[in-house]
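Here the complex is missing one protein chain, while the rest keep their positions.
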Amino acid sequence: MATAVATRTLTMAQAIAEAIGQEMERDPKVFVMGEDVGKYGGIFGATGGLLQRFGPERIMDTPISETAFIGAATGAAAEGMRPIAELMFVDFFGVCMDQIYNHLAKNTYMSGGNVKLPVVLMTAIGGGYNDAAQHSQSLYGLFAHVPGLKIVVPSNAYDAKGLMIHSIRDDNPVMFFFHKGIMGLPWMAYFEGSTTEVPEHSYTVPFGQARVVREGADVTIVTLSQMVHKSVIAAEQVAMDGVSAEVLDLRTLVPLDREAILRSVAKTGRLIVADEDYLRFGMSGEIAAIVAEELGTISLKAPVRRLGVPNVPIPYSRPLEHAVIPQVHHLVHAIHQTMASKV
Amino acid sequence: MATAVATRTLTMAQAIAEAIGQEMERDPKVFVMGEDVGKYGGIFGATGGLLQRFGPERIMDTPISETAFIGAATGAAAEGMRPIAELMFVDFFGVCMDQIYNHLAKNTYMSGGNVKLPVVLMTAIGGGYNDAAQHSQSLYGLFAHVPGLKIVVPSNAYDAKGLMIHSIRDDNPVMFFFHKGIMGLPWMAYFEGSTTEVPEHSYTVPFGQARVVREGADVTIVTLSQMVHKSVIAAEQVAMDGVSAEVLDLRTLVPLDREAILRSVAKTGRLIVADEDYLRFGMSGEIAAIVAEELGTISLKAPVRRLGVPNVPIPYSRPLEHAVIPQVHHLVHAIHQTMASKV
Amino acid sequence: MNPTTNQLLWMYETMLVIREFEETMVNVYLEGKLPPNIQKGLAFDIGSGPVPGEMHLAAGQEPVAVGVCAHLKKEDTVTGTHRPHHFAIAKGVPLDRMAAEIFGKVTGLGRGKGGHMHLFDPEHKFSCSGIIGAGMPPACGSALAGKKLGTDWVTATFFGEGAANQGSFHESLNLAALWKLPVVFICEDNKWAISVEKSVSTAIPSNADRAAAYGVPGVRVEHNDALEVFAAAGDAVARARRGEGPTLIEVKTDRYLGHFQGDAEVYRPKDEVAELRKHDPIPALEGHLRALGLLNDQADAEIRSRAHRRVTDAYDFARATAYPEPEEALYHVFAA
Partner (left out) sequence: MNPTTNQLLWMYETMLVIREFEETMVNVYLEGKLPPNIQKGLAFDIGSGPVPGEMHLAAGQEPVAVGVCAHLKKEDTVTGTHRPHHFAIAKGVPLDRMAAEIFGKVTGLGRGKGGHMHLFDPEHKFSCSGIIGAGMPPACGSALAGKKLGTDWVTATFFGEGAANQGSFHESLNLAALWKLPVVFICEDNKWAISVEKSVSTAIPSNADRAAAYGVPGVRVEHNDALEVFAAAGDAVARARRGEGPTLIEVKTDRYLGHFQGDAEVYRPKDEVAELRKHDPIPALEGHLRALGLLNDQADAEIRSRAHRRVTDAYDFARATAYPEPEEALYHVFAA
């Protein structure tokens, strides 16, 4: 009994704004705070058109006081509101991290579950357009390291809408990371695969369920966000050489779909982690470790390989940035190396 | 031609204070800023007695303005000074992280090496005395994740003095993490092994050289800081069951002695990582991944095992805190499990 | 605004409860922490005994808490500091569950997970934090929520004079003033931030003067006196309820004990506390009540014994109830 589902093609930015708008209509407790979220519609369009619909009481431009307004989100949530706060670039977290990780993330636990904090903290990540060391980081691995935050990192418009609606309805702090290079902005190059059909109605995409973007038999690429698209392209390239790569989009890091990772690696026997965050002490290590812990049941055919930014600040100059952020050709190379190596 | 080396037994706090004092005598550009570093001598004694010797111009009590004074350390270092700043507990990093990781850590790189920032940022870590979620964290893994900071995490007085002197002489930002439970404070239980003989003269312990604290043939425990002492005790316990555990004290996370890890694991074929930081997306993952990347040359006899705080905030109540921070019995259990498992 | 009889008597009794709670803690905290029952060589063991960890007590600072909270309703919110007991008690947080939390018991406000610096009571709308200056931003948020919900709720946020040099102070006052949020900012000026004197940390003598930077009223209460605090807070709370925005109040108050228990206070002039204790605000209010004819020996004895019983009962409850099971450590990272 197929029901007709009205869909359109939306960019990820549009999908996020639509999700927020639908939830604001549904629940008067939802409101947005952030720098330039009003008239500007969010520097990356995540609140486009919302001021016009909901007015300045619910789409609130703030001073450049991230500690104050993100802390205020915590306070408002404790009183039953459901704030969405935008930290313009994740790179700015250092001016307000205390309110995020010592309070927003911990108060529920420290209260023995008595305090609920339904806050969505959304923020832009990623490089690729030469915005240098303080505007190009990914850093989701850092937030996944500290307890108490759910970590959502979508790769496309369909997921972004569903994950955003799920985030807003979740009774817990959710950090929602959107990569600038898949938002479908009219002023930044993006991967086309991120602009997708999106149903008009509201729906949720659950947390902790990775998605097999492309099935494969020889090697598993565990990845997320913009890197999903690079991985798919790389997988298509190596397919011409007869290598069948599976691409797994984690979608959320907390909760993490450990089973999906293990299932895929058990099948292929080979693991590559593709990450745009810093390589060391982060996501790629965690994924590799999860597999290393299961070597009793999983047998690897090749050593694990990790791609990430090699622990240098993101350089400005184009050839340098291009060298440190994993590119399709790095992925292709890693796949071939993995296929050529043995344990 | 053995020269007599005058040594005494010092606590780690005394050793750190001595190192700072000796460097301050040697180099007038060295000075200290922090909360309660003066009359109080540092809440954990790291600047004990220094105000009396060097006066308030060089041992500077600050307002509770971590952003200002840590940022000031960066500014002063750029002018040729060699500031030591104390962040009282690492848990407070969230109020000043921007100055640490976007500036202190990146300015050298962003300037193409033209700006040198010889700053030591020392800070207290660790739990075990029920100081709850905002005063018990370790977090060195988080700082090792972002580029530009050298990460020093000593386990005993001898190393602490030598590493501190090395830190002060280094032309780069160094974060120096001392665990409260090995400082040898008169008001907090500590592991006796951390109070050691310390030469009176000044000496350095180089960065990036792990130390084999205890040799063993069956299993490698990679660890650091207070956990070194727990690991040694656990190793002694399992020795009675005929298991020979090697304990490797990393001493610094950046630079990391990758070779020492691989050498030991190649020998024993078994790896346990013992960490007091949060388990996920941190140090334990990185160490496990390093080995997983080398499975082409290293063959494991058992899956990797990781111990760390299981991504919950540190609970206050004693039985809860005791349950989440890895203890000797957890280590013993992990060793036995590792010995019993197969790949 | 003059306090009613009820308010006067409430302030008096509440100050007594606070003082006794804190002074009892001085001794309870020491249990198990001294030789010979601790590691050899130690003078004190912070991690031992029924109440481990740091312990910041507020004996002497009662007027700040009661003078403000006397104006608050249950629906009003308070955010406290690392030294939170007096605020919590004055806001009506149940003493037994608070004590149990401080003992790390499963009957505590946070099932033992928070501890002394992390008391959360959503019913009585109280919270606090061990991070200096961290209570002000959430206070703006609760006030914002009250506004959005169409209420006349007010939020009072307390912080020390040391905290007034944190960035959060500035950002929060600006935000509250800008959005005309019903927040009362109360600075407890006890002169000390651990060992650092106000004159060593703060460029101007009075933090109340910083209100001008935000275009809001700034008031300095010159004495550690419940009635003076009550008067200043009355104006500020009323102003906030009327929707006219925040006020910054600074209260000169006195810390009778060490910064935390175990603090040898090497930095503090030897006779300072004895001098301060001469102006104890509790006998002062008692004298006032007696002068007004609102208190006689018998009534005082009743109040004191009730206060005593409340505190004793709370400590008894805390001692008698159970620790959480170790498995509990893994629960409540996220709300169900």
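Letters A, B and C name the chains as they come in the text, with residue numbers starting at 1 for each one.
Going forward, a contact is a pair of C-beta atoms (placed from the backbone, for glycine too) under 8 Å apart; a residue touches a chain by one contact, two chains touch by 3 or more.
Since we're looking at a predicted model, the values are computed, not measured.
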{"item": "Selected from C:Phe169, C:Phe185 or C:Phe230 as touching the chain missing from the view", "value": "C:Phe169"}
{"item": "Of A:Ser65, A:Ser155, A:Ser194 or A:Ser225, the one touching the omitted chain in the full complex", "value": "A:Ser65"}
{"item": "Full-complex contact with the absent chain, from A:Gly21, A:Gly38 or A:Gly216", "value": "A:Gly38"}
{"item": "Options A:Asn130, A:Ser202, A:Gln237 or A:Ser341, residue touching the unrepresented chain", "value": "A:Asn130"}
{"item": "Interface with the unshown chain - residue positions in subunit A", "value": "35-36, 38-40, 43, 61-65, 67, 91-92, 94-95, 128-135, 186-190, 310-313, 315-324"}
{"item": "Touch residues of subunit C, complete complex, unshown partner", "value": "165-171, 173-174, 177-178, 200-204, 209-210, 212-216"}
{"item": "Contact set of subunit B toward the excluded chain (per top definition)", "value": "31, 57, 62-63, 65, 67-81, 83, 98-99, 102-103, 107-117, 147-148, 150, 171-172"}
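Throughout what follows, only the chains that are shown with their structure count from here on.
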{"item": "Closest chain to global C-alpha mean, per-chain Cα centroids", "value": "B"}
{"item": "Greatest separation from subunit B - chain, by CA centre", "value": "C"}
{"item": "Between subunit A and subunit C, centroid-to-centroid distance (C-alpha), Å", "value": "40"}
{"item": "Separation of subunit B from subunit C, taking each centre as the mean of its C-alpha atoms, in whole Å", "value": "35"}
{"item": "CA centroid of subunit A to CA centroid of subunit B, Å", "value": "31"}
{"item": "Interface hub residues of subunit B, defined as touching at least two other chains", "value": "67, 91-92, 94-95, 132-134, 311-313, 315-316"}
{"item": "Residue numbers of subunit C (touch at least two other chains)", "value": "110, 112-115, 118, 129, 131, 167-168, 333"}
